[in-house]
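Every protein chain of the complex appears in place save one, which is left out.
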Amino acid sequence: MAADQINKILKAAEPVIFERGSQKRVGISLPDHGLENIDARAVIPEGYLRGEIKGFPELSEVDVVRHYTRLSQLNYGVDSGFYPLGSCTMKYNPKINETVARYAGFTNAHPYQPEELSQGNLELMFELQGLLAEISGLPHVTLQPAAGAHGEMTGMMMIRACHEKRGNARSKVLIPDTAHGTNPATSALCGYKVVPVKSNERGVIDPQDIERVMDEEVAAIMLTNPNTLGLFEENIIEIARIVHEKGGLIYCDGANMNALMGIAKPGKMGVDVLHLNLHKTFSTPHGGGGPGSGPVCVSAELAPYLPTPVVRKNNTTYSFDYNLPDSIGKVKGFYGNFGILVRAYAYILSMGDKGLERASRTAVIKANYIKERLKKYYDLPYDRPCMHECVLSDKTQASQGVKTLDIAKRLIDYGFHPPTIYFPLVVHGAIMIEPTETEPKRAIDEFCDAMIAIAKEAESLPDLLKEAPQNVRFRRLDEVKAAREPKLRWEK
Amino acid sequence: MAADQINKILKAAEPVIFERGSQKRVGISLPDHGLENIDARAVIPEGYLRGEIKGFPELSEVDVVRHYTRLSQLNYGVDSGFYPLGSCTMKYNPKINETVARYAGFTNAHPYQPEELSQGNLELMFELQGLLAEISGLPHVTLQPAAGAHGEMTGMMMIRACHEKRGNARSKVLIPDTAHGTNPATSALCGYKVVPVKSNERGVIDPQDIERVMDEEVAAIMLTNPNTLGLFEENIIEIARIVHEKGGLIYCDGANMNALMGIAKPGKMGVDVLHLNLHKTFSTPHGGGGPGSGPVCVSAELAPYLPTPVVRKNNTTYSFDYNLPDSIGKVKGFYGNFGILVRAYAYILSMGDKGLERASRTAVIKANYIKERLKKYYDLPYDRPCMHECVLSDKTQASQGVKTLDIAKRLIDYGFHPPTIYFPLVVHGAIMIEPTETEPKRAIDEFCDAMIAIAKEAESLPDLLKEAPQNVRFRRLDEVKAAREPKLRWEK
Amino acid sequence: MRYIPGTDDDLKAMIDEAGTGSLDEILTQVPSAIRRESALDLPPALDELSLTRHMKRLSSKNAESDSTATFLGAGAYDHFIPAVVDQLILRSEFFTAYTPYQPEISQGTLQAIFEFQTYVCMLTGMDVANASMYDGASALAEAVLMARRIKRKANKIFISRAVHPEYRETVLTYTNDLDIEIVEMPYDAEGKTDIDWLKTNIDANTAAVAVQYPNFFGIIEDMDAISKITAPNETLFISATTEALALGLIRPPSEFGVDIAVSEGQSFGNPMGFGGPHLGLFATKSEHIRNMPGRLVGETTDLDGKRGYVLTLSTREQHIRREKATSNICSNQSLCALAFAIHISLLGKKGLWQMAETNLTLAEYTKKKISALEGFSIKFASATFNEFVIKTDKALKEINKKLLDSNIIGGLSLESFYPELAGCILFCVTEKTRKQDIDKLAEVLGGC
Partner (left out) sequence: MRYIPGTDDDLKAMIDEAGTGSLDEILTQVPSAIRRESALDLPPALDELSLTRHMKRLSSKNAESDSTATFLGAGAYDHFIPAVVDQLILRSEFFTAYTPYQPEISQGTLQAIFEFQTYVCMLTGMDVANASMYDGASALAEAVLMARRIKRKANKIFISRAVHPEYRETVLTYTNDLDIEIVEMPYDAEGKTDIDWLKTNIDANTAAVAVQYPNFFGIIEDMDAISKITAPNETLFISATTEALALGLIRPPSEFGVDIAVSEGQSFGNPMGFGGPHLGLFATKSEHIRNMPGRLVGETTDLDGKRGYVLTLSTREQHIRREKATSNICSNQSLCALAFAIHISLLGKKGLWQMAETNLTLAEYTKKKISALEGFSIKFASATFNEFVIKTDKALKEINKKLLDSNIIGGLSLESFYPELAGCILFCVTEKTRKQDIDKLAEVLGGC
């Protein structure tokens, strides 16, 4: 007991960085500029010089390195193991891309340096625009959006601009109930009213439902294909026809493009606007929540509305084109998350057509394999072939009082990152599993074994699941307390 | 109980890499050379083409990355926390040195490329020779030895060569009982008989003892200063006089140079030959056991025996000088662990005189602080001021049946790397603690607190110590079994 | 393919074991009419060595600031980033993880963000900061939207013309489809936002006033005066900063009653990178928390009572509130925020001051040198931090060409952003700028 108690003390958390260090330490050294230091008081107007920042730390280099090294050790990444977070495409991030993205011409280029001195970067952007156009089947591309949601906003603004040009901005957007939260949020941000569309018993949109709600005030439908149940919107052609007939446009959330590369092009399905997530499909690292990149690919009709600038090629040189009179304008400073573009470009060049097609095909096979292995143990709301991910639920376990959250936490004990949970909302207690093509069969099997073991534990040892996790440095954290008495910064 | 059992299974070890992968995977891609692949059988003589290598793995890039990432997570480094391994100077390894050491001109230079195309590397070596000469007070330097022990060998061979030149190679080397194992092993390797010298009750060499054993057959004394008890050989001047008078030479093992930088130069103490450990004093990373670098600094008399080549400056250009007729020859291929030299050079330039002096002074203060804080709880065999490290013993705890090994393992539970144990041999159950200057006071205090807590546990909960560690992924490993049935490679 | 561990045999085994039928059968859900007809028209796949050669070639076709001294700033700053930063963010537990949805195995990211939020609060002086926006420009746009949410009844937002032109453009894009009117405030002869204009034009319908601090011309705005106008009118005060380093030296926005302080954070830990990824800092007063966009990390405890961190107050966010969310932001710039926090931790109290002071010293030196030259003068007689505007009657094209001949990239010509400022150049100087670079710059300018 005493031993237990002592052991508990030992597993202390890493102190907050402001609790480290001591006076007058410094972790940096700056060049000697060879001038006398100016007296800031002589330059800065009276009352505009700041006083000491209270609580600001003083640390040496080793303090900082230790702190962040230890923090990292409390984390779990794709390189640590299986990370089947549905809808997030946690594929392996090739190491060479980190190397090439650090070449000085990419990292140390100023966005306003003359175009003649930026030809390599412009060439890269131009080429990437073309590669994404080819993969998506939509000929015009902006690389500016910083993430998927940002791409959605950009795309929906272009749709609005297009309708305005046509004469009526329209007021509504159709959004299926399986949609990601960013879709309705984006629509609202663009001044649209959201009209929800229920998915049918096959988990997809029913053309009849669209027929019912589609009218001349609907600017677009915002769908995801395959949708967040991992199911291909099999009626996409019919839906596109209905929407287009009433003058609406098709926005496709391309977050799930990892199911389709080289298999089918959204541009061929009647999609007018599509965003891609380079940090999903195109292997750029997720970075603990970004930076990502969300290029938008559009049909010719939408091209005039692209954000400024786009990159053009003139014979052998490249340049920014700001001359887009109908452009929606800029959605951020400069040209996008360029460093992420470099990585995605390197990825596509490394994969080629065969590689990309194989990636998607493999991802689909792996998701179906998992679905089939687990459906005997977990409720599978839509029991039919899926694309690159599958969605289970906790229905079977609910009778033991075991919930999706408990299953997820228990997976942590088994050494896995849990899947996405409680999304999509149409499945109660959803467990959304996306293996990606880069997951070895062995890891998938080990994961399935763990899921099956947990299903059994749910029957025989339900408390074990409710107490999970116990094998990692932290036990369950109190989210209610965090929200009730928000403590959002360190204070002494 | 069931839960406990299940948990145990969960903490599985990482499989051996040969147990991973599956047929036909590959983790690499090579350039297409654009030629038809030659049929190896047409080139390689009959019977000289190898068959398939049994058990050789087949892995994709993600398999390999995961495997080594997970292995790393089973390790503890300086960046993880306090690593007070005595005699090893586990100081912080500056990150910038890793960056600069990777510049292409350093990593991608062939050792035989023309000297005109290697001027930067030659300049660096020349400058480093000079810097080490200045720090050691010995004017001539070879950078060739790959580690401390290699430097010892190089130095002792030079001593032998010098005696041969003088007319008698001599047959014996004096070695104090506090010496590191490499010292006697090196002497034997150089064909010398080892004559042990006992240290006195103050933990240092007594000149009278030297006087007694010194004769014309003694080639040298091999001492370490400060010695492995962390004590300065206070009679060094007298010892040097005695040895020199009988024609002997002084070899100083410079592994503990971190106590002396800018405080005292071995060259001023009568030392004729000194090796430095760049992977200790000069901050290059220990790499899990190397690569290190062990330059040797010598007095003018010894200079003719330096290994070939040395680097010379001729006006503004640099070149290798192979023309050393009395040289002992080469001790390895090419010029030394050049990449390590780059890091050490960057370190010295970053520190300057003030930085180096401060490093040593700080290291000494920290060691004394630890000694004083712990001597109330642990036996301190030599209770006097120490230099950069201090040596305790388990004498006080022995009555509880608690041994040094138990104390060390318990420290692991507390989140620290244990000190060096059971060395030096003159202290029974030695606990040899070297904090280095880069350790923050807080870490030192936490370590001392842990040591004190353990001393208390040794009284109240001795079994806890004998069962330690329990807070990490592995419990004590069976070393006897490993040695009795050696299994030195994986087999199916 | 080195990134895909599934060999044909693996795949076949999975298909067989699953009993799902062939991949083609699985794919029948994709109508055949839209299935692949021909291979994607992509260049043949490159091996790793050929890829590095190709990328090196592209990289080498760009100027880069380690080899060419640059005097460009204007929202992207060439600061020195210690090697520690990159080596730590490359720890795969950080960079290959995603949003910390599972706090028990994400404490590294969560605590790092919590500390980041604290740093942003300290720098800006504000009460609360979020876990990052895409960049400074979009952060300002989000601030404008937030101000509009808070001031339900007022729909005009005044933005100073001395705010970065691309920030203003971004605000316009974000607000274009909404009931928000953006009004531009002119700047005066000293390069500061025109206080008199503001005094005259502010009214009950003015939801917020936004200025840049220091402004686009590098000038320290008269925050006090603005605050004295906005406060009595109950108009929100928004400040935007492009050069976060300045906040190490000048009084924080909070001390002028600013309600929402946003900033570009690139100056700490993130390379210019041809414009991104950078990161937006976003901070506000406690009273506005529920209207704030973006992710927040809060402190809590685990079942054993141990301190830990979680994503919190997510009822503001899109995944819970959907169309009623405060923003649609989801992925943000987490790793950039980590780099920011690491760099600023290395600097600490002393280093931050020292770095800001160095920038100021070198900028003042440059100002003096250039303004002493015939044909060059300081455009605005106001105090600046590390950027300032020079006016010349010489041909800018030729100046820049001559500078390039000396391996120097000169400042930014302002004419395209501000037609009224033809002949004006915005110069920026950082701790990376050497005295010798400045002397050379002055020498070349002098010879023009």
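Think of it as A, B and C in the order they're written, each chain with its own count starting at 1.
Quick note on the criterion: contacts are C-beta pairs under 8 Å (C-beta built on N, C-alpha and C of every residue); 3 or more make two chains touch, one makes a residue touch a chain.
Just so you know, these numbers come straight off a predicted model, no measurement behind them.
K.L.:
What shown chains does the left-out chain touch?
P.N.:
A, B, C
K.L.:
In the complete assembly, which of B:Ala346, B:Val391 or B:Ile407 touches the absent chain?
P.N.:
With B:Ala346, B:Val391 or B:Ile407 as choices, the missing chain is touched by B:Ala346.
K.L.:
Out of B:Gly27, B:Pro304 or B:Pro381, which is the one that touches the chain we can't see?
P.N.:
B:Gly27
K.L.:
From the listed residues B:Val100, B:Val213, B:Leu324 or B:Ala398, report the one that touches the chain absent from this view.
P.N.:
Of these options, the touching residue for the absent chain is B:Val100.
K.L.:
Looking at the whole complex, which of B:Glu14, B:Glu301 or B:Glu446 touches the chain that is not displayed?
P.N.:
Candidates B:Glu14, B:Glu301 or B:Glu446; residue touching the omitted chain: B:Glu14.
K.L.:
Spell out, residue by residue, where the missing chain touches chain C.
P.N.:
Residues 2, 48-49, 56, 66, 80, 82-83, 87, 90-91, 346, 431-432 of chain C touch the chain that is not shown.
K.L.:
Contact with the hidden chain only, please: which chain A residues?
P.N.:
21-32, 59-63, 65, 69, 94-96, 98-99
Rule of thumb we're sticking to: only the chains that are shown with their structure count from here on.
K.L.:
Comparing centres built from CA atoms, which chain ends up most distant from chain C?
P.N.:
B
K.L.:
By count of C-beta pairs in contact, what is the leading chain pair?
P.N.:
Max contact pairs: A-C.
K.L.:
Please work out the Cα centroid separation of chain A and chain C, and write it as a whole number of Å.
P.N.:
Distance between chain centres, rounded to whole Å: 20 Å.
K.L.:
Please list all residues of chain B that touch 2 or more other chains.
P.N.:
Those would be 21-22, 29, 60-63, 65, 69, 94-95.
K.L.:
Give me the residue numbers in chain C that touch at least two other chains, ranges are fine.
P.N.:
Residues 1, 3-5, 10, 45, 47-48, 82, 84, 86, 92 of chain C each touch two or more of the other chains.
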